[in-house]
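Shown next, in structure tokens, is the structure this report addresses.
Omission of a single protein chain aside, the complex is shown with its protein chains in their original locations.
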Amino acid sequence: MSQAGGETEFVVEAATIQEMLTRLGDAHPALRPLLAKSVSVVVDGQLYRGAWQKPLREGAEIYLLPPMQGG
Amino acid sequence: MRFEAPATVEAAIKLLGGEPGLAKVLAGGSDLIVQMKSGRIEPALVVDIKRIAGMTAINAEAGGFRIGAGVPCFALESHKELKAAWPGVVEAARLIGSTQVQGRATIVGNLCNGSPAADSVPALVAASATVRIVGAKGSREVAVLDIPTGPGKTALAKDDIVESVFLPARPSRSGDAYLRFIPRTEMDIAVVSAGVFLTLDAGGTITAARVALGAVAPTVLLVEAAAKAIIGSKLDAKALDALAAAASAACKPIDDKRGTVEYRTKVAGVLARRAAETAYARAKGAK
Amino acid sequence: MAHDGKPVAAGRKFDSVGTRPLRPDGIDKVTGRARYGADMNMPGQLIGKVLRSPHAHALIKSIDTSAAEKLPGVRAVITARDLPDLTGGDQGQMDTLVNTMARERTLYDGHAVAAVAASSASIAQAALKLIEVVYEVLPHVTDVDEAMKPDAPLVNGGVITNGVTPKPTKKSNVLIRHEFGHGNIAKGFADADIVVERSFKTEATHQGYIEPHACVANLGADGTGDMWVCTQGHYNVRAVCAAMLGLEQSKLRITASEIGGGFGGKTMLFIEPLAFALSRKANRPVKMVMSREEVFRATGPTASSSMWMKVGAKKDGRVTAAHAVIKFQGGPFGGSLVDMGAMACFACYDLPNVKTEGYDVFCNRPRAAAYRAPSAPIVTFATESVMQEIADKLGLDPVDMRLKNAAKEGTKSSYGPTYGPIGLKATLEAVKETPHWKTPVAPGKHRGRGVACGFWFNFGGNTSVSMAINADGTVALAYGNPDIGGSRASMSLMAAEELGIPYEKVRCIVADTASLGYNDTTDGSRVTFAAGLSTINAARNAIKVMCARAAKTWGISEDAVTWEKGHAKPAGANAGKFEPLSMAQIAATAQNTGGPIAGHFETFADSAGVSFGTHIADVEVDEETGKVTVLRYTVLQDAGKAIHPSYVEGQYQGGAAQGIGWALNEEYIYGKDGRLQNAGFLDYRIPVASDLPMIETVILEIPNPGHPYGVRGVGETPIVPPLGAIANAIAAATGVRMGDIPMSPPKLLKALEGRAR
Partner (left out) sequence: MSHVHVTTTINGDPTEFLCEADETLLDALRDRLNLTGTKEGCGSGDCGACSVTIDGRLVCSCLTLAAEAQGRSIGTIEGMAKGDKLHPLQQKFLDHAALQCGVCTPGFLVAADALLKHNPDPTETEIRYWLAGNLCRCTGYDKIVKAVTEAAADLRRA
């Protein structure tokens, strides 16, 4: 993520996906347009294109991936 | 555009000759209508010849067969005698497009469209077929080989109508075959093709041969060197190799979306060899 | 929320699900009564047609439409001037606007330049010829490698590449660089006993749906309008048209016609905004139908690619490192979906060290659209080729080698996340049990067998379903996804299952945008999963209402009523003794118990669950012509739960057939002039019936915990493995490893000759 100065891993305190994205944006304002634009969020192996109220467990594995589409 | 469907050849010739703009003959329409719809041609007049008596008949003549210009390719298959005598020609006609297209397309149309890749033309040339042309000045019989003059071009005058194609009596101990290469099993235009006709003596030695190639030059090629390569042989491996080499040597193809010069040249030899093997087997009496 | 949290009942016995009833729309479709895009006419309609650029890249100096406007019968002519920029700086919307109608420059052969609406098709056609466009032709580029060269013509003005550090200062055709992976590949390669490194190129293909795009638009001066359109996503048609034309979504009602195939190609819009714009200008309905040539030149084919891949392994076949550099062009705006390719590339395998880099590159070609598991077939061709080459060099069985590396539950995927329960190993193990695998390749010259695996993400998404219980106890079910391959049957089956009634009692319709809440497009293998999940939950909600009505009728408490096989029953002896009430009985008295009965459900369905498959292909190669014949083909795939097995098999077979076509003959051919050479089904060669064998199928059912019945999407994965499976079979037959797709006869013959030397 070049917008975050090359950093690729972040640790954030958050209870939901929504909160996680907000906190991430607060910590790295340069990421905000990217986060707002639609990212796919993978929580513990499960892909979430929406459902941002999804509660996160302590130590959850989260990946932010580009927006995805199918045929 | 005007559409006419005259009942006589004379009326058709008059219509074609009298039209100042572009006038086209409609037989099967499988080339003509595609060209019209794509905007490549905009005829002022289309003359449907299928209502002319005799145009849709296959008749025995002088030991051979005269096929009307309006006979769809599909109908050739059900003519048992024709199929037995000239299986290569019938197979070629049955390779043009789909079953649906063969329900309309005619071998005369295939010839008059002037495509170097026309499927029926190498088979007709190998079979020494002729066409009867009727024009304002009367009718004449011309070798199929002499009709195409370049891609999309023919030796026909504006008010000429090809009335029929004639397949001569097939000599005994002779056979024909046609093969084409396409990437799929059906529905493609020939990338390269070969028609072979040959005659044997009682011992199985080839006494006469005609080898015609399609899609490797601006018009169909009759390759005498390829015929010479097998005349006098029993189509042994050496003769087949010589045939393939002569066929490849005669090619003057182009690179296009369907194939390369290199590919067409190589495969022309392969197909000539395979077609010759089939024709040889047929000449020996194989079904 | 995914579903109500109830786990999939292991070994649950289904009554309706898993049976093979006739599809509800079947009779209409075998009698010619079903109405597709071009089958609708509106009163007083005009015919719209589009003028398209003959140049791959050109400045539009001027457009003179005056002669066309004067032609009797012409009612409207539009150019980009009629589609003002309302995007507010949104780049995605801008790209769609520019793609819909060229503005100051044309960006590919076939790019729309102007459109007319006239009283007949022939007048509209004649009017197009009267429009005078003055072009200044610009240099163009259509090949991805050429486009990345420093001196390449800049497409669409070029761009400063994103995702590269330090940020470049000079514009190029590279929009963005993506990177995925984990571990340390340098260390992994150092640990390897064998390393295989190869380059690949693949040409663009087209979805090749048989029905060309078609729509009829009616838009009044007050901004109220309707459209009939063949699309995979009518809600998206509404959103895009409303934004582009400055309209309110509520004023546009979009009705999806029957759809004659899409495969991703009908997720994008092309003629629809033009039809609305023409209709508004002419104040008449406007019908537009694309020609097949337009479909090829000006809709959304796939990306074309250039790839490099390096994989290292130990002698026992365990992969130690994998690295790929993937370059996709997807037209003049980016959006080649190379990121999905980079993510899917090694997703089948459990790799300690992996890195994929993706470059999204501009070219003067049509803007790429999704095509069935977009990008995955391309990258999987490379991966499965290299994996097989390693197996061959090590003398390992192809299935065992893949099993040794196969991703499983707990594997950290090559794109990051850790997998839950997945079915790749199951498909590989099942391969060994197939009649196909147990039988050697039928004897013959130059024959060989290939195997390949494939992965796809699968998606869910926004979904609304509404179920009404009719007065006679039958069910009207409305969902919002065009039925592209039998989904009415699947929805009806799931509704019947949950309600406990016969399948025939459910009538399923695809609702228009004004009649049902929002639904995402029919894509990403999402419908049976997401609309199915919503149907089941809508049924559960209807059941709740019906139980409450029964409770009212009996004068007992609601929780004392249970639902069983289409009937409300007292939950136990304590609840009281009442004869069960059928749906018909409950519905008949509904007006006395509280009014009409319905159940609905709206959700953003996540938890779709990734999908895996393995294919086996036997081929024969004519070594004198380079022609490949597919002799035998088997598809194995995890469906989670097959709702209607016939249509699951159909997805497997159809996807495999498309993949075989891609592998062997399908390609976009551009001339030096940048024009598409084969814009028709004659020379864009999709497989015909005589090209294919029967396609055997094996449905595995490893339930998806994210769906009440365990469903996984099945539609896309089947197109992923064929390119690799066929390439591997060709290699087995001939010893030649093909790096170029399609593996068409001229290319294969050349490779065979190279081998001889």
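First chain written, first letter: the chains are A, B and C, and each begins at residue 1.
As a working rule, a contact is a pair of C-beta atoms (placed from the backbone, for glycine too) under 8 Å apart; a residue touches a chain by one contact, two chains touch by 3 or more.
Everything quoted here is computed from the prediction, not taken from an experiment.
Within the whole complex, touches from the chain that is not shown fall on B, C.
Across C:E211, C:D226, C:D638 or C:E701, the single residue that touches the chain missing here is C:E211. Shown as candidates are C:T19, C:N162 or C:S291; the residue that touches the absent chain is C:S291. Contact with the undisplayed chain is limited, among C:S122, C:S250 or C:S557, to C:S122. Considering the whole complex, the residue from C:G163, C:G654, C:G674 or C:P745 that touches the absent chain is C:G654.
One chain is missing from the display, and on chain C it is touched by residues 20, 22-23, 25-27, 29-36, 38-39, 121-122, 207-212, 258-263, 289, 291-292, 484-486, 644, 646-647, 649-650, 653-658, 680-682, 686-692, 694-695.
As for the chain not pictured, it touches chain B at residues 1-3, 5, 26, 28-30, 33-34, 36-38, 46, 48, 50, 72, 74, 97-101, 103-104, 185-187.
The definition used in the following text is that only the chains that are shown with their structure count from here on.
Two chain pairs are in question, B-C and A-C; the one with more C-beta pairs in contact is A-C. Here the CA centre of chain B is 44 Å from the CA centre of chain C. With centres taken as mean Cα positions, chain C sits 25 Å from chain A.
Shared interface positions of chain C, defined as residues touching 2 or more other chains, are absent. By the touch rule above, chain C contacts chain A in their complex via residues 1-2, 162-165, 167, 178, 207, 262-265, 267, 337, 339-340, 343, 370-374, 413, 415-420, 456-462, 523-526, 604, 606-608, 610, 706, 715-716. By the touch criterion given at the top, residues 2, 6, 42, 44-51, 54, 61, 63, 65-66, 68-71 of chain A touch chain C in their complex. If you check the complex, the residues on chain C that touch chain B are 125, 293, 624-627, 664-665, 669, 677-678, 681-683, 685, 687-688, 690-691, 744-746, 749-750.
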